[in-house]
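First comes the structure, then the notes that go with it.
With one protein chain removed, the remaining protein chains of the complex are shown where they sit.
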Amino acid sequence: MLTKTIVRKVVNSTIRPASHMAVLSRREIEQLRDVTGTGLHKLFRKCALAVLSSGSQVDSCEELMSMYPDFDIQVSERHQGIVLEVNNAPAGAFVDDQLIEGIRYHLFSILRDILYLRDITSNHKNISPNLQISHEIFYRLRHAGAFHPGVKPNTVVCWGGHAIPVEEYDYTKEIGYYLGLRGIDICTGCGAGAMKGPMKGAAIAHAKQRHKSGRHIGLTEPGIIAAEAPNAIVNELIVMPDIEKRLEAFIRLGHVLIIFPGGVGTMEELLFVLGVLSHPENKDIELPIFLTGPASSGPYFDSVIRFIEMTLGATSLNLIRKVIGDPELIAKLVNDALLHVTRERRQRDDSFHYNWSLHLDEAFQEPFLPDHESMAKLQLSRDLPTQVLAANLRRALSGIVSGNVKEQGINAIREHGPFQITGEPELMQAMDELLTSFAQQGRMKVQGDYIPCYEIVTDSTA
Amino acid sequence: MLTKTIVRKVVNSTIRPASHMAVLSRREIEQLRDVTGTGLHKLFRKCALAVLSSGSQVDSCEELMSMYPDFDIQVSERHQGIVLEVNNAPAGAFVDDQLIEGIRYHLFSILRDILYLRDITSNHKNISPNLQISHEIFYRLRHAGAFHPGVKPNTVVCWGGHAIPVEEYDYTKEIGYYLGLRGIDICTGCGAGAMKGPMKGAAIAHAKQRHKSGRHIGLTEPGIIAAEAPNAIVNELIVMPDIEKRLEAFIRLGHVLIIFPGGVGTMEELLFVLGVLSHPENKDIELPIFLTGPASSGPYFDSVIRFIEMTLGATSLNLIRKVIGDPELIAKLVNDALLHVTRERRQRDDSFHYNWSLHLDEAFQEPFLPDHESMAKLQLSRDLPTQVLAANLRRALSGIVSGNVKEQGINAIREHGPFQITGEPELMQAMDELLTSFAQQGRMKVQGDYIPCYEIVTDSTA
Amino acid sequence: MLTKTIVRKVVNSTIRPASHMAVLSRREIEQLRDVTGTGLHKLFRKCALAVLSSGSQVDSCEELMSMYPDFDIQVSERHQGIVLEVNNAPAGAFVDDQLIEGIRYHLFSILRDILYLRDITSNHKNISPNLQISHEIFYRLRHAGAFHPGVKPNTVVCWGGHAIPVEEYDYTKEIGYYLGLRGIDICTGCGAGAMKGPMKGAAIAHAKQRHKSGRHIGLTEPGIIAAEAPNAIVNELIVMPDIEKRLEAFIRLGHVLIIFPGGVGTMEELLFVLGVLSHPENKDIELPIFLTGPASSGPYFDSVIRFIEMTLGATSLNLIRKVIGDPELIAKLVNDALLHVTRERRQRDDSFHYNWSLHLDEAFQEPFLPDHESMAKLQLSRDLPTQVLAANLRRALSGIVSGNVKEQGINAIREHGPFQITGEPELMQAMDELLTSFAQQGRMKVQGDYIPCYEIVTDSTA
Partner (left out) sequence: MLTKTIVRKVVNSTIRPASHMAVLSRREIEQLRDVTGTGLHKLFRKCALAVLSSGSQVDSCEELMSMYPDFDIQVSERHQGIVLEVNNAPAGAFVDDQLIEGIRYHLFSILRDILYLRDITSNHKNISPNLQISHEIFYRLRHAGAFHPGVKPNTVVCWGGHAIPVEEYDYTKEIGYYLGLRGIDICTGCGAGAMKGPMKGAAIAHAKQRHKSGRHIGLTEPGIIAAEAPNAIVNELIVMPDIEKRLEAFIRLGHVLIIFPGGVGTMEELLFVLGVLSHPENKDIELPIFLTGPASSGPYFDSVIRFIEMTLGATSLNLIRKVIGDPELIAKLVNDALLHVTRERRQRDDSFHYNWSLHLDEAFQEPFLPDHESMAKLQLSRDLPTQVLAANLRRALSGIVSGNVKEQGINAIREHGPFQITGEPELMQAMDELLTSFAQQGRMKVQGDYIPCYEIVTDSTA
């Protein structure tokens, strides 16, 4: 029997730095070369490959690594600074053997953030742990140059699926276009679909508005970067250490949220922000949330809203506003909402660039490592305070996302079978309904038949 | 019977200048206000309305004027420079009552060029008339800031129809994308379709390449600006006085030509450049021409090539290269062609920014006013030198374009019936075939049934 | 007898353009090369040599030409634009064979303005001659990029001698320093002394204020450029065609005037502006004038003020304010004065960048060619309206400056002896006193004994 060999086009290249990020100490270079055994080189290589594969339809680092087994990237010192030597890199990142500039920025952004992943050690011993994490996120964002003080609230976070029907994708482009005409900056979680569409639309609008400094911020994490590689329009790429810090970064950096149709991951994000906003300390915080999609996405949003109503209760619906099929209206509403946020920040004398006032419990900050044990232990009952229930539902979904798209989760499921989730019957039924409707709408996984990575075990003792 | 009144949304606004173009003398302001009776105000108003209607589907200034009868634009002096006061302007040019920035640039570009339309008087009495015109074009382009000396040949002129099928439009976007990835500048005749697509594609590519200074040059003329209003992505708008100077500007400013599917106007442009290049003095000039479109445009290019072969002869086909359905290949070929042009300019010590070496006979420069008399007089015979025949065929088609989309032409046809064109039977048959195939392919007019604005009178005496 | 040969250090160099000024037409290049016999090359060569001799102590073009007889400058076309080929240029303009950047700008500014000297032809046939000249000046300044619309009145014109004692020079530097600390732009007539000091002081202040766009405008004319070559700190050099247009440019472009100690030339400038402001139509125009110098300059200003009082009358003294020995106070007064000017321009809706409201009689605009005939004809009587008398006194002094430092004047005196000036005895006595005091103070000529170039012929018939 013959094995079919796919010969992928690869490129070797020497890449000069995109900016001042290139000034590394000799020690840092050694770390990235793994002379020091810190493991940074492995991480850098993995993330770099993800970035260089931008635009491909691959869903995991494992898969990527197996496609480009000979890929390597090394940092070298030169008299004018450093250079990156890449070998056997995916050819799609290059135009006539020149690396696409946007991807070059991404490579050096990753390098910047990966080195900093280890470096940060809070000097603030006498503050509470949750404040410490919020400070850490602040330092990471500042290190990445994400703060533009003096600029009025202008950043819209867009959440939604990376694999959505073309009609929904076109709708996100239209939203981006109308936001872009208004000079609004876009922040997403990187990747394709609802994360790429708004940036593409905004890029066209920015060209019409001669707007040369529009921000297209991509917030990612090492665990997700392969499945949702930054599209090349992202002009600020930031790597946060884990999903919880990434989610907190979204809501502290962003001023308004737009939620497009998506899958479990999007639902997880919505639960996160609803949970945070449900905390009594946050009751006066302005963080407007819009749910929007084309007419065809009606059933999706119906499922989502029903789920929230059944789990967190009808009050939580006051935190969101749904608009179907009107991109220009959304853009106008977002514009108004930004004015509200601006006014509120002024009143509090709170900074425009980082939402310090937002209170986050540790439940939203502690990394949740979804494994069979932690998933089985989750408390899911409507007797819990809303923010606690939201946090736990979020974790449950996080586990499901992990089982679907993250390396670790996929491996765990392969080995031990589906996660077992227990909880109050009504809640579990709501979740079951939600996930079933997602599966029916084809929102659970990109390729092949959908096989759930979890089983719901109704808590008969409740 | 009730007359249906369409209430169009209009906007009043005060518009500050886009740049230093705003420094006008008191006299210039008076001219634009028509205190001096120069007629400049009428011209300015007409062109301004066209620019403000960018994106609409209107085909003539007449129609526009009737849609916005109360539109006016006035220049006023302020202590900080000038401002434009617009009244009853089409709302589509505004976002939340703010003029789209790209359109603001267009308004002031028009103002700049219209004032200069009258100002230029050649001081070079002792040079030949055709050189004088070439100098005039040089001065106009320089006045408009179109020269970037020291930049290597990088400007690709795209010609093609402004009303083309979506498949062809998407193809022009793809070409723009692959050119944009290579940092190539685009120059078109303004308008929609093949003139907009490449710029839109390039805008996305520029975003990926972090290319902030890509040029999207639109070359227009007062007679065509309403039918082919500049799309807002055009970031350099230049108004030339007439079609002949506009065509000369294209081939002196551009370094490579791409011809997409179009109609009679596109054919006219192709004849113009083939005629010029056929002149013996130009035999060593590098001005590469590519014909390209999606697979579905095959029949179109077959008609075009057959027509050239039958009229100018097979030799002329050596000047062009046809590539169907491969946008990335075109981009690579264009890149190579630009290197050739660069090398040739260096060898001649000819400037990169203006193709002085190109020789143009007066036949290609004299404004051709297509009316029933001039159309009837055209000599069309293969006994003429190639460049003369090409010039005359171009004029014939120019008349046809005028009859289709230009105010003056449409009015003349309305009054006196179709133009009568006489010529050598084989030539006239070729033209008849060409135009019939265009009509069959739906390439002759945007809306309603196509009614030819000409009749071919075979020259029985030939 | 042996002739002493001075071997001057010279440099040959190819100079690339400083900016877009470099885009010339083939015809313009021919004009500058004198293929066309326009005489432009001779003028360009003369002015270029003056600019390249910046810092030398030479007083006339003749002298310069005799020092560098083999100097030449030629424009050549290259594929990337034009270059200047200089041969046998004064070595002082170069640092290690690289032309000083500021001087490179000057060369190309001269080229820009010299080409435009011929080009301008007013299209405004139906306006009065004096308005026409004011428009011409506007067009020249605009062509030179001298207008920065939207910038508040900020330009201080400094007049004073180019050969002044070191104490006075240091004082002008201090004034420049205190003006520069306030971000005020400086405009002078080029040259050394009071024209260079304020710029040098301002340059230090700008460094302290991180002010990178401070303007150091030098207004010159072909007749004076050799004697008062622009110092290299001048970052905007503008060549006006003659002294009258240059003086008008000063008072239409500048917002406040500072008059330092000087000689006859400075007195001429003061008479010009006092004459203009004395016109009834200008009685409400704000154009504040400060006379200032160190304590040692007291006698100088006493002479000046006595002369004005005796000729134009005490009322004219209201137009000026004298401050001795307090640079910081002057800077504060200038700052206040600029606020007044700003307010007045706003009220009139007059442009900030060009003082259109100022009325100039033709007497202040007509080029005055001082020769023995015109000098003899001057009417000098206190019966004339103030502005007419001021104009004539100015002309008389202009003739004297010409006889002192300008090529033509010096030659005329050499040939025909001193000018003969006639007038009302009291006036002539005032002038005699003024010039005698200037001579005593060493303000009449730089080197050698001072020999007056005029004789006062008291008008016994008056």
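We just call them A, B and C in the order they show up, numbering each chain from 1.
Throughout what follows, contacts are C-beta pairs under 8 Å (C-beta built on N, C-alpha and C of every residue); 3 or more make two chains touch, one makes a residue touch a chain.
In this text the structure is predicted, and so the values were computed from the model without any measurement.
*Asks:* In the full assembly, spell out which visible chains the left-out chain is touching.
*Replies:* Visible chains that the missing one touches: A, C.
*Asks:* Touch as defined at the start, partner being the missing chain; which of A:K9, A:H79 or A:K212 qualifies?
*Replies:* The single option touching the absent chain is A:H79.
*Asks:* Can you work out which residue in A:F71, A:Y105 or A:F352 touches the chain that's missing from view?
*Replies:* That would be A:F352, which touches the missing chain.
*Asks:* Looking at C:D70, C:D96, C:D284 or C:E373, which residue reaches the missing chain?
*Replies:* Considering all chains, including the one not shown, the answer is C:D96.
*Asks:* Of the residues in chain A, which ones touch the absent chain?
*Replies:* Answer for chain A: residues 17, 20, 22-23, 25-27, 36, 77-82, 118-119, 121, 123-124, 126-127, 135, 138-139, 142, 145, 147-150, 345-346, 348-353, 356 touch the chain left out.
*Asks:* Which residue numbers on chain C touch the omitted chain?
*Replies:* Interface residues of chain C facing the absent chain: 95-96, 100-102, 105, 181-182, 199-200, 203-204, 206-212, 216, 232-233, 235, 332, 335.
Methods note: only the chains that are shown with their structure count from here on.
*Asks:* Which chains are shared contacts of chain B and chain C?
*Replies:* In this structure, no chain contacts chain C and also chain B.
*Asks:* Report the pair of chains linked by the most C-beta pairs in contact.
*Replies:* Top-ranked chain pair by contact count is B-C.
*Asks:* I'd like the Å distance between the centres of chain B and chain C, where a centre is the mean of that chain's Cα atoms.
*Replies:* Computed from C-alpha means, the inter-chain centre distance equals 47 Å.
*Asks:* Quick one: which residues in chain C touch 2 or more of the other chains?
*Replies:* Touching at least two other chains: none.
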